[in-house]
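Excluded from the complex is one protein chain; the other protein chains are retained at their positions.
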Amino acid sequence: MSSDDLSSLVEGLTNGHLSRRQFLLRAAALGVSFSTAGAILSACGGSSASSSSASPAAAPATVAAFKMRSDLDMANVDPAFWVSHVDAAIGDAVYEGLVSFKPGTWDIANTLADTFEPSSDNLRYHFTLKQGVPYHKGYGEITTQDVKFSFERIAGLSKPNLHAVYQADWDALESVQVNGKYEGTIVLKRPFAPLMLSTLPVMSGKVLSQKAVETLGKQFATHPIGTGPYEFASWVPKQQVTLQRFADYGGANSAYAAKVQADKILVMPISSDTAALNALLAGDVDIGVVGTENLKQVQGDSSLSLHKAPTQSYYWMAMNVLDPQLSNINLRKAIRAAIDVPSIISAAYNGAFQQAYAIIPPSMSVGYWPQAPHYTQDPTQAKSYLSQSGLKNVSLKLTVLSDQVDQTVAQVIQSNLASIGIKVTIEPEDAGTFYAIPGAGGGGKNRQLVYSEYSTEPDPSWSFVWWTSAQKNQWNWNNWYNTKFDSFLSQALVESEPAKRTALYIQAQQLWDAEASMVWIAYITRYLAGKKQITPSIRPDGQEIIWNYKEA
Amino acid sequence: MLKYLGTRLVMAFVVIVIVITFLALLVHLIPGNPVTTIMGPRASPALAQIVRHDMNLDRPIPVQVWDFITGAFRGNLGVDFVSNLSVTSLIANALPQTLALAFTSLFIAVGLGVPVGVYAAKHVNGAADRLLAVVSVSFITMPAFVVGLLLLLAFSVHIHVFPAIGTGSLSAPGDYLRHLVLPACALALTWIGYIGRLVRANMLEVLGEPHIRTARAHGVRDGVVFYRLALKNALIPVVAVLGVGLGSLIGGAIFVEVIFARPGIGSLIYNAILERNYPVVRGGVLVVAILFVFANLAADIVYRFLDPRVRVELQNVKR
Partner (left out) sequence: MSTVDALPEAPTTSASHPGWLGEVVHDIVHRPVMLVGLGVWVAFIIMAIGGQHLAPYAIDAQDIAHRLQGPSHAHLLGTDELGRDLLSRLMVGTRYALAVAIPAVAIALVVGVTVGMLAGFFGGVVDRVVVTLLDSVQAFPAVILALTLLALVGHSLRNETLVISVAFIPSYARVTRALVMAAKNNQWVDAERSLGARPLRIVVVHILPNIAASLFVLMAMDIPSAITISAGLDFLGLGLQPPTPSWGGILSSGFYYVEQSPWPVIWASVFLVIATLGFTLLAEGLRDVIDPRLSR
């Protein structure tokens, strides 16, 4: 074996072309002893290597299983149709994308991509794939054709058109060109700033096995196949999702993530926060989200640790500006001045959420508006606006979801507005009725005040998308349509410079604030409680990275 | 007897067909749209149309009803449109849990209720009897969900004796039983009181009868009189009640399953109602109704079989 061979191997290792596993295999093939290879690996280091020796025999100690509580059950894990953050968390363990966020950060690293190069005009993204990366359950290795299939189906370019829920993530896609078995180019119709933030590194950018999707058809949604470190083993609805460590994992994330520790991950949906807390205390689950009401109990228990995970999801109360009463801006200002947001956060969320003053939270990489006005409860001011409005005996309906917490919020709002003489009737609706598409026979047009939350992906365009004119009769329950607002947003979509994007988003938020049609309540903070020895892995926006949990 | 059985079976069949038809029509009377529930704030009208088609909601109503009826008889109760799992498989997963709960409750109820009733009959009108009467009536009137909440509060939240949620795993039978204790007791409490009263009343009635007096006059020992002769006859109505009890326990299990976060057909139906998951509500309620009808029927027949002397129609007003 020549030293040239070995040095080219080492070069491959250091510039990321070879994963540690591949290095070891090739080194072994070249006749290098394990200890030598191990020493080389240690010398080359690696930010996420947690093991002292790198030989496979001394891998980090394994854990039989992590039992995790989820607040919702798995619903649909197909990247085109996924429903909740639980689906996204499972998808993140089972699938991989060309690139990913390094766990716990917004830094991008290559995952399935060996190389990834945007063109200077941000319209063409040339990539090569790591070779020999297998799919679960014998569906072969990943090729460029799989990448083409995965992205084009969401973009609506496949025949028949899937009508994917997340089509907007790939709306700018022209096509994915296949230049070779492991080489391709993503071609866009126009620049798309969120591509590297909320499309490629998350669910919409996962690379599926074309063969698996076509074979499994509808079943794919609940029997996902990917290249990730865990494969999907089974699902007993409302009881448990079992993920099994993928023995033949291709190591696509080994440059920035340690080998997974648990042989199994059990995702256990427990909808009641009380039941979940008891499960945690009793040891029936190892770790999971806990309700804001239970933080004190967790902190008081010495065997548990609490982890704070601020998200970018936001609670809001919208006023339907098309309603005859609410079209009066002074009434809206009166309402905004009458509501005591801190007491809502205190009563409903145990004071554990961060108050919101605008739609974009500080943690979003672009678009945060630090100078957003802070409105506090001011009954005198509110009554003055009310009398300026000229309206008498105002009576409004407040529509909320029928769960306990939303009802609590509604009752505080009702009480706040009662103190300035506005009568509020609470209309709790179960999820079915609440989310009935407005306009399509649904309730949006007839609503007056609505309280809810929207979640988002790590790009402001995602937060704003539901509030534009395009969402008329769909999810824009504000019913405020303004072309200037829309144009700020569409410009920000194609603008690639972050500072300019932020300026545009701030302008949009200023315009919206002047309209006084929203009362911003809070950004959701998720709290994970678990056994002290377990360290969870959390994305900066609170999404749980379940495959990367570690136990000491 | 056979004629009676035949008539009752036909009646049961007719009732079930009526129930199925009602449930098939239910879908169209509920406001709100199932598609958007699950899709949340992300579904578009185009997608809604597709899902509506997949769920066969765009075919004429009589066709849907007929399809459901014929499907139901073939064991096909539809598909949960979100998970694409068959409703039958969801129910098959959930039902055994509820049945385990119901049977354990009945076991506890009989195991405690019968001795209580016998004891009270033995010491009739004494202090113990009066006390038991009050206790029994208290038990009868306490709703299962209140009992469940209080038991949870006492033995799980503050004292951590019993687990608070779930079923535990069947591979560890001891653990599974531990998870059953509180929920089963919550459901059983009412029935302990009720069976206790029933057994006492029946025992007293039987003990007053001629053949018992004759036996006593002939010197048959009290113990034999009590347990061999009287108890056997006194238990007959209890059997009838058990059949009905099973059916209503399955219905009452909803509360206990929600409170203790147990999977089962009760929580399956309840969550499906909240999510407007039509196929599951329809299928679940149908299965519960069928079980209820047959439990009642079986209890009735067993009762008649055991005691053909009873000629008045047993007016079953038990819920």
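For reference, chains read A and B in written order, and residue numbers begin at 1 within each chain.
Everything below uses one rule, namely that a residue touches a chain if its C-beta (ideal position, glycine included) is under 8 Å from a C-beta of that chain, and two chains touch if they have at least 3 such contacts.
A quick note: this is a predicted structure, and the numbers were derived from the prediction, not measured.
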| item | value |
| --- | --- |
| Omitted-chain contact residue, chosen from A:175, A:325 or A:411 | A:411 |
| Which residue of A:347, A:391 or A:494 touches the chain not shown here | A:347 |
| Selected residue (touches chain absent from view) among B:78, B:113, B:196 or B:252 | B:252 |
| Which of B:70, B:125 or B:141 contacts the chain that the document leaves out | B:141 |
| Residue of A:145, A:363 or A:402 in touch with the missing chain, whole complex considered | A:402 |
| Hidden partner chain, residues of subunit A it touches | 272-274, 277, 293-294, 296-297, 343, 346-347, 402-404, 407-408, 410-412, 414-415, 418, 426, 428 |
| Residue ranges of subunit B at the interface with the undisplayed chain | 11, 14-16, 18-19, 22, 26, 29-31, 134, 137-138, 140-143, 145-146, 149-150, 152-153, 157-158, 190, 194, 197-198, 201, 205, 237, 240-241, 247-248, 250-252, 254-255, 258-259, 269-270, 273-274, 281, 285, 288-289, 292-293, 310, 312-319 |
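Rule of thumb we're sticking to: only the chains that are shown with their structure count from here on.
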| item | value |
| --- | --- |
| Distance from subunit B to subunit A - Cα centre to Cα centre, in angstrom | 42 |
| Subunit A residues within the subunit B interface of the complex | 74-76, 81, 83-84, 163, 165-166, 218-219, 221-222, 235-239, 268, 270-272, 274-276, 278-279, 281-282, 284, 430-433, 435-437, 440-442, 454, 466, 474-475 |
| Of all residues in subunit B, those that touch subunit A in their complex | 30-34, 36-48, 50, 80, 82-85, 90, 93-94, 156-157, 160, 163-166, 258, 260-261, 263, 267-268, 271, 273-276 |
